[in-house]
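Note that this complex is displayed minus one protein chain, with the remaining chains in position.
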Amino acid sequence: MQWLRSPRLWVAALALVAMVLLPLWVSEYVLGVLTIAYYFGVFAMSWDLLFGYAGEVNFGPTFLIGIGAYVSGMLNIYTSVPMVLCIAAGAVAAVIAGVLLALPALRLRGAYFGLVTLVSVLILQTVIVLFASYTGGEIGFSVPSILSIDSGVNYYYALAFMVVSGMVLLAVARSPMGLILQATGQDPLGAQALGFNVTKHKLAAFCLSALFSGLAGALTIFYLGSVSVNTVVDLAVTVQIIIAAVLGGRRTIVGGALGAIFLIVAAEYLRPIGELSNLVVAAFALIVLLFIPDGFLGLFPRREARS
Amino acid sequence: MTLLLQVLVDGFVIGALYGLGAAGFTIIFGVSGVLNLAHGGVMVVAAMVAWMVAGGILHASLLTGVVCGVAAGMVTAYATYYLVVRPAQRSRRIPDEEREIFILTATLLLGIVIQEGIAYLFTSNPVTVPPLVSGVVHVFGVRTPTNELLIGVISWVVLGLLWLFVNRTRQGKAVLAASINPHGLAMLGFELPQIHRLVWGLYGLLGGVAGVLLATFEGASSGLVGGLTASAFIIVVLGGLGSVPGSLVAAYVIGFMETVTAYLISPAIRTLPGMVLLLLILYVRPQGLLGRR
Partner (left out) sequence: MNTSARKTIWTLGSFLAAMVLVAGVSLVAPAAHAKTKAPIRIGVIAPFSAIDGASIINGAEMAVDEINKAGGIEGRPVKLFKYDNHASATDAVRAFQRAVKQDHVVAIAGTFISEVALAIEPWSARLHTPFIVTGAASTKITGEVHNHYARDKYVFHNWLNSDFQGRVVCDFAKDELVGKLGYKTAVVMSEDAAWTQPLDVSYLKCLPKAGLKVLDHIRFSPDTNDFTPLFNKVESEHADVIIAGWAHVGVKPTVQWHQQQVPALLAGINAQAGASSFWKSTNGDTEGVITGTAGVSGAAVTPKSEPFTKAYTKRYHTTPAYNAYSTYDSIYMLKAAIEREHSTNADKLVTGLEKTDYLGTVGRVKFYGRNDLYTHGMEYGKDLVQTVVFQWQHGKQVPVWPHRVSLAKLEVPSFVKQHVAMNR
């Protein structure tokens, strides 16, 4: 059981215990901040599966998140479907949308794939604004159901979701499929030559990413009690997700969660400088990207040798 | 009939302006292999500086404002290259196969930094640069602000100068060759760093002029940075990455599509047909209309 001796595992366990016990010490407001951070963590971890492993830069994670959010939100408003089913429906819708987008898009390389994902977000935004009478347009709408008013309960929902998602995504990343993904990401021709179906694996990764993104998107709006283009579709959100994943360390999955927590907590610290906080965060991320491209977690390399 | 003429006039100017911005963008890709996602930043910085000097704060002459604006655009382009792109291209910490993605993300972040910087200094409210000339002119019965037509003409003059430069001067031909095969050029003894210096300066010039002209016509604000980058990206991919004639054609295609949509259907969805067209092209002919790679 050599893995039991891994310091990383013990650190992770300690961190988990700390996070679970946190509500005993900190104020409700801090819990609220962390709740958002945890959902963001899932956005970032899902993104890392695609970027760090499959090597596809997705400029439109908010396409999947937005579909998950809007479908579940609209179901909640216009029908009497129970909230849990709305959330599930949102996740399913995100996966379907992901497949429809990915199938043709994965035939394209690098920058072109990125462009398609970018355009998909722009189109989604235009469509939402166009059908404003149903979707609330730019204004968005409030949803009648929410997960809970209690900050503590919301915190635990988010924490549990993040931990479970993280474990699933990590398991996939470490599995044989994950290794194949890495191979196809770094050397698609080589991987193909070895007989792996590159497209099939990338598609699977995309679906998984879509599932968690959509689920997280739906949960986020039932936490906030409202959905709008600003919150779940806007390009600004995409940029934050990318920053979070990069800061934490790409190709680590867990890095995404770390980066998201760091980002959102840092934004709180930067509150006093108001407007400049976005600039500072982006500038900081840029510096990290250039000089510490492996991110925070990259400073602690795994013991396994890289082939 | 007047409607058709209005569409033609309006579309002509919009296409020219889009073309100017896109031309620089595609040259950079051709020579440096970089898709500069901070492109909008070059244009908006130029516009803001022009406004600051000529209109809002220093009240200098319009010409001074324009010159300062274009210069600011070039400074931004150089800053992008020397502070972000070149370090990313040379960094040994970044694995080669991921370099392209890193540069893409880095320029994206730079774009955000520029956008937020502008918003902090100038607020997010739009400003306009005073028009180059005022008054209106009647073109085939369509009343158009003279400034608007002048913008179209200036854009084409600049593009013409660009063509002359690339095809008739030694350095220009080197740039053209570099855009086709940078390594081959190095083997022939050309100094690549010098080429890059030239190209990025050229890019700043083109973007700066486009930004200032846009500001006299439609105004500029920090919020435009993302949208301008997205439009340029779409046009350049449509036309074929690396091909200047391609991006000009695409600029007009998109420009006219948007104008026709705005006039005949509704301004609300003017960008939609262009985006759908882009998706179709990407699936059917990814190298774009006139692309090489």
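In order of appearance the chains are A and B, and numbering begins at 1 in each one.
Assume a contact is a pair of C-beta atoms (placed from the backbone, for glycine too) under 8 Å apart; a residue touches a chain by one contact, two chains touch by 3 or more.
This one's a predicted model, so the numbers in the text were calculated from it and none came from an experiment.
Across B:P126, B:P245 or B:P273, the single residue that touches the chain missing here is B:P126. Only one of the listed residues, A:M83, A:C207, A:V265 or A:A283, touches the absent chain: A:V265.
Residues of chain B that touch the chain left out of view are 2, 6-7, 10, 14, 55-56, 119-120, 123-131, 134-136, 142-145, 147-148, 218-219, 221, 227, 259, 262-263, 266-270. Mapped onto chain A, contacts with the missing chain fall at residues 7-8, 11, 14-15, 18, 22, 25-30, 32-34, 36, 129, 132, 136-142, 146, 149, 151, 224-226, 228, 230-231, 265, 268-269, 271, 274-275, 300.
Operating definition for what follows: only the chains that are shown with their structure count from here on.
Only residues 51, 55, 57, 104, 107-108, 110-112, 114-116, 118-119, 122-123, 126, 129-130, 186-187, 235, 239, 242-243, 246, 275-276, 278-279, 282-283, 285-286, 289-294 of chain A touch chain B when the two sit together in their complex. Residues 35, 84, 87-88, 91, 93-95, 97-98, 100-102, 104-106, 108-110, 112-113, 116-117, 119-120, 226, 230, 233-234, 237, 268-269, 271-272, 275-276, 278-279, 282-283, 286 of chain B are the ones touching chain A in the complex.
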